[in-house]
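Missing here is one protein chain; the remaining ones are kept as they sit in the complex.
On to subunit A.
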Amino acid sequence: MIHSLFLINASGDIFLEKHWKSVVSRSVCDYFFEAQERASEAENVPPVIPTPHHYLLSVYRHKIFFVAVIQSEVPPLFVIEFLHRVVDTFQDYFGVCSEVMIKDNVVVVYEVLEEMLDNGFPLATESNILKELIKPPTILRTVVNTITGSTNVGDQLPTGQLSVVPWRRTGVKYTNNEAYFDVIEEIDAIIDKSGSTITAEIQGVIDACVKLTGMPDLTLSFMNPRLLDDVSFHPCVRFKRWESERILSFIPPDGNFRLLSYHVSAQNLVAIPVYVKHNISFRDSSSLGRFEITVGPKQTMGKTVEGVMVTSQMPKGVLNMTLTPSQGTHIFDPVTKLLSWDVGKINPQKLPSLKGSMTLQAGTSKPDENPTINLQFKIQQLAISGLKVNRLDMYGEKYKPFKGIKYMTKAGKFQVRT
């Protein structure tokens, strides 16, 4: 299926290539570069590019293009999903997935890629199994390896691949047994000029960090499982049990993983925790415009809104902005025309605001659209949909684990049209 993989950085250098079948010359990437040139931004490069003999499927993450070369018909999502899994694995291994990191660890990268695909068909994509095969580099291990000459390659046979729970490595041992679950909800919303909601959806995930000895069997139940409109599971979750009892029953992988993603549909009424008051105006005659925005809390269930960040792509005609924030810092980049304002926490008594004027390019007429405002924020200890975990039980092992559940609400794609 997947013939070859090329990694291309922002400046168009191929800095890594790997072939699973016969070698495909790197000149095939010229077609990709062509497409890249045609697209104004990296984001607009089409993910599927046909060439006379091959097809190039690419994903763009961390400023790197991962380009897979395909020779014949294959579901494109198969390849794309796999490439994303590769990026996730690198991130898992090295903490960050950057060109420098990949170049520094080129041997580990190569070994991992070798295990992930056999003849272009995915073989081991579970990070638990991969980590058993090839240990991720840590500073300590690198030091030890240089002194003792030992290797990153695991010397035990990865029995996990053959077991009934292929996602969990065997022989896990911890002195502190802990299981943490983060319920994170993101609000995607479009708010119109007048402040009314055009569309709002909640997209939630439960990320887990489970460090438990042996083969624990966990069940997680919710107070209000009916809220979850559409869910997708990690393969460890027993589907039948969810269908019949609305309980999550699973043997977890070791370490960090995403247990569940869910969706609370647009039909449900979504509480919007913040509002933006704005007054942005350009005048036809003068080369000055007025800019004024205020951010305030709306339905926050008594919690503080923090980490507020406002960004806005200003029209091309704007030359510069002179603004004064009541709190936080702001930057306007005159080249990309991107205004960002790092607000921080919202104090309901004294609402943060950003006021000032814009200088417009002389001679050009006023832009016909006001910029949209993108908002980021965080609210700790709150799941905006009202989802609550009822209890977490463990079977199969005799020790008492330490359990923790955290809630958080974030802004996803939260836009205010002005």
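The rule is simple: contacts are C-beta pairs under 8 Å (C-beta built on N, C-alpha and C of every residue); 3 or more make two chains touch, one makes a residue touch a chain; residues count from 1.
Everything that follows uses one rule, which is that contacts and distances are computed from a predicted model.
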Given "AP-3 complex subunit beta", "Cytoplasmic tRNA 2-thiolation protein 2", "Protein cornichon-like" or "Myotubularin related protein 6", the protein name in the UniProt record of the chain not shown would be "AP-3 complex subunit beta"
Of the candidates A:119, A:256, A:286 or A:390, the residue in contact with the absent chain is A:119
Touching the hidden chain, out of A:10, A:107, A:288 or A:301, is A:107
Contacts from subunit A to the absent chain lie at residues 1, 14-19, 21-23, 26, 41, 43-44, 46-48, 50, 55, 58-61, 70-78, 80-84, 106-107, 109-111, 114-115, 118-119, 121-125, 133, 149, 151-155, 157-158, 161-162, 164-166, 188, 190, 198-199, 201, 203, 229-235, 238-240, 243, 258, 261, 263, 266-267, 313, 315-316, 365, 367-369, 371-372, 374, 396-398, 412-413, 415, 417
